[in-house]
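Working notes, beginning with the structure itself.
A single protein chain has been removed from this complex, and every other one stays in its place.
Going by the order they are written in, the chains are A, B and C; count residues from 1 in each one.
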Amino acid sequence: MDKAKVLARLRSIEGHIRGVERMVEEDNYCVDIIHQTLAIKNAIDKVNQMILTDHLTGCVSTAIRSEESSERERVINELLELFQTSNKL
Amino acid sequence: MDKAKVLARLRSIEGHIRGVERMVEEDNYCVDIIHQTLAIKNAIDKVNQMILTDHLTGCVSTAIRSEESSERERVINELLELFQTSNKL
Amino acid sequence: MDKAKVLARLRSIEGHIRGVERMVEEDNYCVDIIHQTLAIKNAIDKVNQMILTDHLTGCVSTAIRSEESSERERVINELLELFQTSNKL
Partner (left out) sequence: MDKAKVLARLRSIEGHIRGVERMVEEDNYCVDIIHQTLAIKNAIDKVNQMILTDHLTGCVSTAIRSEESSERERVINELLELFQTSNKL
């Protein structure tokens, strides 16, 4: 995984949240605040895409090529669960 | 709006993100990292619910009772847009 | 509400689902089938936007202008619940 890139994005999200805290402290308009928090959710999705790409090309591919069927089942069930949870957030 | 409560939640989310940064630095398992970022999205949704409750009982109610139809239209269009954007994140 | 328009869209969604049934019967590629079901979810969102617009300009506005605070609370709580459920689907 390109750790440096993922970390840079996470730090930028951290700064974005501090920006929202200031908006709340300074009584900004509710709708403007919510638009910022939705932008943060979007930024988190992009980090997840990066991590997931790495996961699919790395761990998942290795596990699926492994001899142990329990290992293959594990990564597939993990992916399905992730898909399902992510879908709801 | 209960600013103190909203701020407390935002600070907790900020801490949660720093926790994810540490997980990335320490090469934690991808799937565990994604589960943490999904929990953060969930926490942001809860903050949005709090802000939106305040918005609906405050600004929206005031605007809808106002004499100016342009003002009523403005808050309703804002709500629809928020609903639509939020639905996609 | 523009009932004719909403009904036309719902009938088109119904036809879209029958199309997906045929794709399953004819063993189409899984990923192509899922792309169709996601398009259907998107079409449902558009119908919901139409119904919600009507709801906000109609019922919600009437209730918020009413004298009864219980009525105002009811529509606001309904909106919040809808917002929350919709966000998760």
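Operating definition for what follows: a contact is a pair of C-beta atoms (placed from the backbone, for glycine too) under 8 Å apart; a residue touches a chain by one contact, two chains touch by 3 or more.
This one's a predicted model, so the numbers in the text were calculated from it and none came from an experiment.
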Where the missing chain touches subunit A, by residue: 45, 49, 52-53, 56-57, 60-61, 64-65, 72, 76, 79-80, 83-84, 86-87
Hidden partner chain, residues of subunit C it touches: 1, 3, 6-7, 10-11, 13-14, 17-18, 20-21, 24-25, 27, 29-31, 33-35, 37-38, 40-42, 44-45, 47-48, 51-52, 54-55, 58-59, 78, 82, 85-86, 89
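As a working rule, only the chains that are shown with their structure count from here on.
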Where subunit A and subunit B are represented by their mean Cα positions, the distance between them in whole Å: 16
Interchain centroid distance [CA atoms averaged], subunit B/subunit C, Å: 22
Distance between chain centroids, defined by C-alpha means - subunit A, subunit C (Å): 27
Contacts with two or more other chains, residues of subunit B listed in rising order: 45, 52, 86
